[in-house]
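What follows is one structure encoded as structure tokens, with my remarks underneath.
All protein chains but one are shown in place.
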Amino acid sequence: MKKLVLASAAATLAATAAMADIKVGMITTLSGGGASLGIDTRDGFMLAIEEAGRDDVEVVIEDDQRKPDIAVQLADKMIQSEKVDVLTGIVWSNLAMAVVPATTAQGLFYLSTNAAPAQLAGKGCNPNYFAVSYQNDNLHEGAGAYATKAGFKNTFILAPNYPAGHDSLNGFKRYYKGDLAGEVYTKLGQTDYAAEIAQIRASGADSVFFFLPGGMGISFLKQYADSGVDLPVVGPAFSFDQGILQAVGEAALGVKNASTWSKDLDNAANTAFVTAFEQKYDRLPSIYAAQGYDTANLLLSAIDKADINDDAAFAAALKAADFASVRGDFSFAANNHPIQNVYVREVIKEGDIFTNKIVDTALEDHSNAYVDACKM
Amino acid sequence: MSTILIFEQLLNGVQFGVMLFLMAAGLTLIFGVMGLINLAHGSLYMVGAFAAAAVAGLTGSFVLALMAALAAAALLGAVIEVTVIRRLYDSDHLDQVLATFALILIFSEGTRWLFGSFPLFLDIPEALSGPVTLPGGIQYPLYRLALIGAGLLVAAGLWLLIERTRLGIQIRAGENDREMIAALGVDISKLYTLVFALGAALAGLAGALVGAIQSVQVGMGEPVLILAFVVIVIGGIGSIKGAFIGALLVGLTDTLVGIFLPEVLKLFMEAAPATSAGSAIASMSIYILMSLVLIWRPSGLFGARA
Partner (left out) sequence: MNRETLFNAALLLGLIAVPAWAVIADEPFTITLATRAVILALAAAGLNIALGIGGLVSLGHAVFFGIGGYAMGILAYHAQSYSSLMDWPLVIEGTKSMPVIWIVAMIVSALAALVIGVLSLRTTGAYFIMITLAFGQMFYYFAISWSAYGGEDGMSIYVRNDFPGLNTLVPIQFYGLCLVVLLLVLLLSARLRRAPFGLALDSAQAVGLDPMRLKLVAFVISGVITGLAGALYADLNRFVSPTMFSWQLSGELMVLVILGGVGRLFGPVAGAVAFVALEHFLGGLTEFWHIFLGLILLAVVMFARGGLTGLIAGRELRHD
């Protein structure tokens, strides 16, 4: 009974939308902590929309303040009042978990510019949900593969004690073949890592893997560099991204990090993107900007191929991934998550700016661990 | 678990505690003298860190950065005391909580408006970077030792100020009997502004000192603020001595429980759930400590008896 009501509500929505042009709802974090990620997502996405120069695509942008309840209400607003066809833009996994299932249940499309939690890749996958960014575990798996490749035998791993932190360490261990010198979960939002660094020093580790997004990573790296513990460090790209590197400074130099994108990736789409982004916004793009840009281009490619009101056709058009990704070769696995390379980047200094350069490929044409769990 | 590691963790706990003391001292002083609960104290900490990062970025000098942090926080403290806080002394705690909560909103978003959303960079001065070897072969970052030294120095200075100077007599008088200091011919409103600016400067100093090893970003003040509240409640609101003891207790509890509890749990259960459960309990440990202290002594360790 309930399902019927839902379905018919979605059908009326779709019917009204057909008369208008394509309307995209972007919910992302523009104020408060973490706003820099949302701002880059938005700027990357809008750059692609502007470059396309088409007036039949309208984008409505709202700020979720990084609060899940606000995100849910904005999604309601976008769906009920704005009558959007597609939702996108959420940065954080916990917000995505709050919004995505309800969105796809109402028959709308959701394209993820960043967050791609395991639940939505496995049992909770949906034909209307596409992660254009990665699957959350990918970068950690890349870091694990690199650690194995680099010959690390005894790594110390740490992450915050929350679901993404657990996924991170599990993802790392999936591709890391050596022993663990220690495995530590820190408090979410912790800013002092003296105690953990002391543990690392005492553990006899030969390397360190950490996943500490945002300010946590900045604090850790600065304190680590000053501690005199001189072991190689590996991490996912989040703590070494363009927006954050300047705040870490010298402490990050030489650190290897796993990423699906880098500004020096050698393909025509990427060169054009980096130049255009710098020109328009006067700063270097981050991975969030790159993912936003790719998401917009994927959407545009599908709009040209299929009617958005024909769910199956539009999903097929998205799945074809017929666009020039700034990440090079790009396709979708069966569960609508990318198959792409995971690279190893090294933090370098170019003039006064800290940035990354690619030094290796950790995993080629990498998919994700949840494809088999997805039945759709 | 070696003795070296335990000793190093003790140092870490003390260092954390000493920095908490800088925050808590201002809070407790302001509460003791003016009876005001200041939620915006964390904003002053943030302002200190941002001022330091901005000046260090321009001049490259850490000393100038510290002075800028002190000056900016003290100045801002004086300004909000004169414009807003002064009107709240006679209000109940409810109004104080709300008004200073409003100040948090204004300062946080105002800082983001001025400095943008990206974290700023503030680094340890060259002379204090890197580790030193302590007796017993312990490698410890010099800067953290300097933090312990600076914190103890400030604590000693504060003690001297309160016990040995005219201003200190006035402050102590203000804690006990407001009418008496008026009778002594002290300009109360000037004294209040001064005390508030002093507390603000301490918060700003803490923000700058800690900012050098952490991330300077909007919202950095509130987690520290909550810890500082825990500290002064444990120590007894209004007591500088209590704040000092409380800060060390909280610093040591937070550090040691976080490290050793998972290890202890591993003796009884498997490694993965032990780490997970251990860190879950550890993140609640100081609040549990605070509840226990309050159940035992409802006005804190050194608080005036209600």
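First chain written, first letter: the chains are A and B, and each begins at residue 1.
In this section, contacts are C-beta pairs under 8 Å (C-beta built on N, C-alpha and C of every residue); 3 or more make two chains touch, one makes a residue touch a chain.
Source: prediction; values computed, not measured.
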item	value
Residue touching the undisplayed chain, where the options are B:Ile104, B:Ala173, B:Ala201 or B:Val224	B:Ile104
Option touching the unshown chain, where B:Met34, B:Ala208 or B:Ile237 are the choices	B:Ile237
On chain B, residues whose C-beta touches the chain left out of the figure	31, 37, 39, 84, 87-88, 91-95, 97-99, 101-106, 108-110, 112-113, 226, 229-230, 232-233, 237, 276, 279-280, 283-284, 287-288, 290-291, 294-295, 298-300, 303, 306
Residue ranges of chain A at the interface with the undisplayed chain	2-3, 5-6, 30-32, 35, 63, 67-69, 72-73, 76-77, 80-81, 93-94, 97-98, 101-102, 105, 117, 161-164, 166, 187-188
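One rule holds in what follows: only the chains that are shown with their structure count from here on.
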item	value
Chain B partner contacts - residues on chain A that touch it in the complex	31-33, 35-36, 39, 161, 166, 183-189, 191-192, 194-196, 198-199, 201-202, 214-216, 218-219, 222-223, 226-228, 243-244, 246-250
In the complex, chain B residues that touch chain A	2, 4-5, 8-9, 12, 15-16, 108-109, 112, 116-121, 123-124, 129-131, 139, 141, 143-144, 210, 212-220, 223, 255, 258-259, 262, 271-272, 275-276, 279-280, 282-283
